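FYI, not all chains are in this one, though none of them got moved.
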Amino acid sequence: MSDAALDRQEPAARRRTARRRVPYPYTFYIPAGVIYAVMFLVPTIASFYFALTRWTLFDSHFIGFGNFVQFFREPFLVQGLVNTLIFGISTSALKVVLGLALAVLLTSRIPARGYLRAVIFFPVLVSFIGVGIIFVSLMHPTRGAINVTLETIGIDGPGWLTTPWLALYSVIIVDVWKGVGIATVIFIAGIASIPSDYYEAARIDGATKAQQFWRITLPLSRPATVTVITLSLIGGLRTFDLIWTMTGGGPGFSSDVVASIIYKQYQSGFYGLSTAGNVVLFLLIALVMVPLTTWMNRREIDI
Amino acid sequence: MSQTHTTFRAAEARRRWIGGAVAILVTGVVFVLPFLFALLQASKTQADASTLSFSWPTEWQLWSNLVAVIQVRDYQLLLAFFNSTVITVASVTGLVVFASMVGYILQRRQSRWNGLINFLVLAGLMIPPAVVPTIWLLQQLELFKTLHGMVLIEIAYNLSFSILLYRAFVATIPRELDEAARMDGAKPWQTFFRVIFPLLKPVTVTNIVVQSIAIFNDFVNPLYYLPGKDNVTVQLTLYNFQSQFETQYNLLFSNVLLVTIPPLIVFVFFNRQIVAGMTAGAVKG
Amino acid sequence: QDPVELTFLVDNGPPSVAQAEALAAAYTELNPHVTFDIELRVGSIDGDNLVKTRLATEEMADIFLYNSGSLFQALAPTRTIVELTDQPFLDVVSDSFEAVVTADGGVYGVPIGPGFAGGIMYNRAIYDELGLEVPLTWDDFMANNAAIDEAGYVPIAQTYGDTWSAQLLVLGDYFNVEADSPGFAERYTNNEAKFATDPAALRSFERLEEAYEAGYFNEDFGAATYDDGIRMIATGEAAHYPILSLAIDPIAEQYPDAVPDIGFFAQPGDDPDKNGLTIWLPNALYVPQASENIDEAVDFLAFVASQAGCQAQIDAGQVSGPYLIEGCQLPEDVPQATRDLVPYFNDSDLNLPALEFLSPVKGPALPQLTVEVGSGIRSAAEAAAIYDEDVKKAAQQLGLPNW
Amino acid sequence: MADVTIRNLSKHYGAVEVMSDIDLDIRSGEFVVFVGPSGCGKSTLLRMISGLEEESGGSIEIDGRDVTGVEPSERGVAMVFQSYALYPHLTVAENIGFSLSLARVPKDEMRRKIEEAANILQLGPLLERKPKHLSGGQRQRVAIGRAIVRDPKVFLFDEPLSNLDAALRTQMRLELGELHQRLNTTMIYVTHDQVEAMTMADRIVVLNGGRIEQVGTPTELYRAPRSPFVAGFIGSPKMNLFEGPVAEAEGAEVLGLRPEHIVVDATGPWSGDVRLIEHLGAEAIAHVDTPEAGRVIIRLDGEAEVRTGDHVRLTPRPDRMHRFRAGQRLA
C-alpha cells in the first residue's frame, strides 16, 4: 500500500479506535510484558553495559570493546563455533525427526500407548546432573554397559567420551535421548489438533498411511514443527549443560561449544568477558534464528 | 460376520500387536535400561556404587538409602519438596495464563509491532539471564530470597517458550469462533477465557508438563536468587551427596529417583488430558 | 546474652562439612547462646561464582569458607571482608598461612582444616613386594614405574574423568620449578617468565608427557574418576596416584584396611638434593563486612584459630595433614600418608606452597591442557604456549599491573 | 459400476442406536437418493458405505465383495462430505487434484482433469486460492470437484448442492446426471431438495429414525406413498393429512391429499376462508381454514385471482386420495 493510501485511511482509523473495541487488545500483553520487562529485559540491558567493562563483580572498569577483541582471540573459538553449529543443527534435526515419528506412533492405536508415552518422556524428568552421571558411566570405555555389551559380541567399543572426535557426537545422542520427549509431546499436541475430517477425506481419496503422513500430518502439524525447530535449535545453539556434565568440553577442548567457552570464562571470574561472549553468542543465534523464524512464520500465515 | 471381515481385522490387530511389542522392546532398551542402572546404583553401598558399574548390588539397601536421603540435614528434602512445589505451581499457573494471552493476540492480530514482539520472544530464549544485575534488581524490589520473587523470575525466564507454543497452536482454532463469540456479546477477555482457552487444552497440558518439570528441576536460578537454608529446592539437595572430591553415588541416585517422582506424577496425570479433536464440529469448510 | 544464630556457608565436600560441624558444635558448647545455621554450597569453581555473587550483592552468610591464595585475592577482600590484622588470635596462626590470606598488608582469614600437599600417593604394599625405594629423582620414579609395569600393576593412575586431577603432575611439580629456576613465581607474576620459555617450568608439562608416552597409565585414564583413582591405589591396582594428600580421607572411609599401605612422597625433580614438597595451604574462614553479627562471627574465628578449635577438628577425625596452628599436635595414630607429610611440613626448606598461593595469576584452562598433554592430544611445548596465552588473558581480566 | 448390497446393517454410538436393520440392494449404475429428516442417519449410512464409520452389525458388499472392515481407499468410492473437509493447506487446484497426485497420475493428465472439473464447477479463476478465502458455495464446489476427478465405482454425495444458488444447482444437477450417464457409475446421493430427489433419482430411499420407510422410483413414492410419513415427506408443499371424520368417511384413519389435488370450484363440498397466500411466482400456495377438514393447503396457479380473506369452496379429487390405516397404505 502506498503512503498516500495510508494517509487517506488515517482519519477513518482514528475514528474507529475511538469507538470500536479492538477484538484483540494489546492489554493482553500487559501482565507478561511487565514481568518480562522488569525481570528479564532491564537486567539484560544493564548487563550489556558490563560487556564493555572489565568486571570482577566488585569493580567494573570501562574498557570499550576490549572484551570483544579478547573474546575473538579465544584459542578454541573457531572449533567451538563449528561444534556449536554441529550440536545445534544435529540435535534439533534429530529431535524433529524422531519426535515426529514417535508422536505419530504414539497417537496411533498401538497397545501400551500410555506406557510408551511415559517411558519416552521419562528422561525429560531427570535433571541434567542425573543424566550426565548415568551416561558417563554407561559410556565408560572399559566398564561401561555399552562397551561391555559390545565386547560380548566381539566389538571393541570406542571411548565414547574420551576420543576427541567422538565425544561431541556421544553427547549429541544423549541430548537427543533426553530432549526428544519434549519434542514428542509438542508434536502429539499438534497432531491432536488436526481435525479428523482431513484424514477421512484422505482415506477416501486413496491415501496410504505413508501418504497420509506426508500429505496431511506433516503439513498440518506445521505449527508444532515450527515450534519444535525454533525451541530445539535455539536450545541446541545455546545449551551446554549436558556437555558440561558429561565431558566438561573435553577431552581437552574437543567438545567445547561457544556457550561452554563462555561458561568457563564466567567461572574463571572474567565476568565482563563472558558477558561480551554472551552478546556475541546472542547475535550469532539471532543471525540464524531471525531469518529462519520470519521465513517459517510467513509461510504459516498461509495455512 | 463374514470370513474376510474377521481375518482382515485380525491381521490388522496382529500387526498392531507386533508393532507394539517391538516398540516396547526398543524403548525398553533405550529408555528403561538407563533407569534400571540408576535404580541399581541407588540400591548399593557407597563403595559398591563408586565404580558405577552395571552390576547387581552386593548388598541391597535401597530402602535405607532412601531413608538416609530423606533424613539428611534435618529432613531437608521434605522442605525442598515443599518449596519446589510452591514455586512450580505458582509459576506454571502464571505462565499458562499470561503466555496464552500473549500467544493469542500475537497470532490473531497482525500489526507492525509483531516483528518486535516476536523478536523479544525469541530474545528471551536466546539471551542468557544476567545474574548479578538481576539480584541487584530483586534487592531493590525487596524480592530477593523470597518465593514470590523466584516465581516472577521463573515466569519471566520461561515466558518465551510458552508463548511460542501457544502462538503456534492458536492458529489451529478457527477464527469464526472468535467472531461468533463477538457476535454473542463477549468482551475480548471473555472470548479468550471462555472460548479460546478451553480449546487450547492440548497445548496447555503440554505447557504444564514441560514447564513444571523444567521449573521443578531448575538448579541454577534458585541457586542464585533463592539462597538460604529455608529456601532450599530439590535440585540443590543433590549437592548434599556430590562434591568436587567425593560423591556418594548410591545416595545421589536415591535422591535423583526421589525428586523425579513428582514430575512423573504430573506427567502421568496430565498426559491423559491431551485429547484429539478439540475443535471437531465447530465449522464447516 | 541474647541468642544469636550465625549463618555459615561451606562447600559440600565431606571434610569441609565435617570440620564446620565439629567447630560449630564445639563453639556452641562453650557459648550456648550462639547457634549455627550451616548452609552447603557447590564446591569447585561453580561455587566460586556463588561466593563472589553473594559477596558482591551483600548477601553473604556471617561466616564463609573459601580458598586462600589467588582465589581469595579475587574477592576484593579490602572492600568485602572484615580485616583481622590486629586480632590477637592470629599470633598462633602460622606465617605461611597468613601470607595467603593477606591483601594490601591486611590479614583476612583463619585456617580451617589441615594443610595438605600435592605429590604422589603410592601403594607401599607394591613397593614392598617389588622391593622399591621412594624415588628422589624423576628418573628413579620412571625406573620404578618400569618395574611396576613389568610386575603387571598400573604404574600411574590417572583420572581425567575429573579434569582437575589431571593438573597434579604439573602443579605438584612446583617445588622443583622453583628449585631449578629460583624466583619464578615473582617473574611469572610480573609477566617476565613464561611456562613455554622457562625450561624448568616447561619441564612440568614434559614430565606429564613422558609419563603418558611411556604408557604407564591405567587403560581407562580418560574416563576414570577420582573415585576410581582412590580405588586403584587403595586396592593395589595401581602403584602411584599423583593427587592431593587429602585423598587419604576417602580411603580411610571406604577402604579402612588399606590405610596402612598408603604412603605419600613429594613429586621428584631432577636433583636428588633438592627434593621437597609442594604444599597446599588450607581453606580459610572469613567474615563479610556486610554481616550483621560481625562481633560474634569474629569471636568464632578466634575459636577456630585456637588450640581448642584445632582439637575439635582432630577429634572429628580430620587428620589428613598437619594443622597450621602453633602447638596443635596430631595424634600418634594418624594414617601413614599423613605421617609421611609431617617431615616436609616441619622443615620450611622442604616445602613450598603451590604456585597459586604465590602468585595471583592462574590460567583457567590448565585442567583441559593437562588432559590434552596427558592424553597425547597435544605436545607439552604447545600446551605450555597456549597456557601462557591463557594466563595472559586471566591477568588482563584481573587488571593486574604489567599485563 | 458396481452394485452395493447392504444386509442387516446397524450402528450405535455408545448407547445411542442411530441405525438398525437396514437392508438395501443398489444395482450397478443406479442413481439412488437418500432422503429423510435431519438426523435420521443419512450421513451415517453413507459413511458406513464409504468405510469411514465402522458398522456395529451387519454387512456391506460392493461389487460382490464383502467390504466390511476394508479400508475406504480400497472400496473404490469417492465421497463429497457434508462438511466439505477441504484440505486447508492446499489450493483449490491441489485439493481437487489430491487423489490424482496420490495415485501418481502424470502431471499433464492431472492438470487436464483439474481444469475440466474446474470448468464444470465454474471454479476457473479460483484455482490458486486456499479454502479459507472462498465463499460457502465455492467451498462446496471444490468438495464436489475432489470427488468427480476420480474414477470410482461408487459415488457418495452428502448434500452436495445445498449451498449453491438455484441456477447453479440446476446446472450442477444436469452435470452430475450427465456424469452418471457417461461413467455409468453407481451414485448414492443425500439431499433435502425435492427437485433433486425427484429428477435425479432412479430410486429414492426414504429413511426415518434410522430405518428405511420406503424404497421406490420417484413417481411411485409420489403417487403411492406407503405410509403417512412418506406421504408427508415427499412433495412440497407437503400433502394434507386429515384425520377424524373426513378420513373415516373414506374408511381410513388418515386421509392424504396433495395440495394440487384439491381444486377451487364453486360447488365443492368444503368451504373456508383463505388465511394466507404464499406467492411462489409460477404458483401460489393457499392456506384455507375449513370447518369440515381443518387447515387445508392447496396449490394454485401463480396468476389465480384468490386473495387472503376470500371465501372459497374446495373439491378434493376422489381419484387422488391416499388412504392409510395403522400407518399402512390401504390398497
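Observations
Per-chain residue numbering starts at 1, and chain names A, B, C and D are given in the order in which the chains are listed.
Definition applied: contacts are C-beta pairs under 8 Å (C-beta built on N, C-alpha and C of every residue); 3 or more make two chains touch, one makes a residue touch a chain.
Because the structure is predicted, anything quoted here is derived from the model rather than measured.
Beyond the single copies displayed, the complex in its entirety has a chain composition of A x1, B x1, C x1, D x2.
Operating definition for what follows: only the chains that are shown with their structure count from here on.
Chains making contact with chain C as well as with chain D: A, B. The leading chain pair by number of C-beta pairs in contact is A-B. Set against the C-alpha centre of chain C, every other chain centre is closer than that of D. If you average the Cα atoms of chain A and of chain C, the two centres end up 39 Å apart. Between chain A and chain B the centroid-to-centroid distance comes to 15 Å (mean Cα coordinates, whole Å). Contacts with at least two other chains are made by residues 57, 136, 140, 143-144, 195, 197, 303 of chain A.
The residues of chain C that reach two or more other chains are 53, 56, listed in rising order. Interface note: chains touch in the pairs A-B, A-C, A-D, B-C, B-D.
Interface of chain A with chain D (complex): residues 195, 197-198, 200-208, 211, 215-216, 219-220, 222, 302-303. Touching chain D in their complex are the following residues of chain B: 1-2, 4-5, 8-9, 12, 284-285.
For chain A in complex with chain B, the touching residues are 21-26, 28-29, 31-33, 35-36, 38-44, 46-47, 50, 57, 105, 107, 109-112, 114-130, 133-138, 140, 143-145, 148, 177, 182, 185-186, 188-197, 223-224, 226-227, 230-231, 234-235, 238, 259, 271, 275, 278, 282, 285-286, 289-290, 293, 297, 300, 303.
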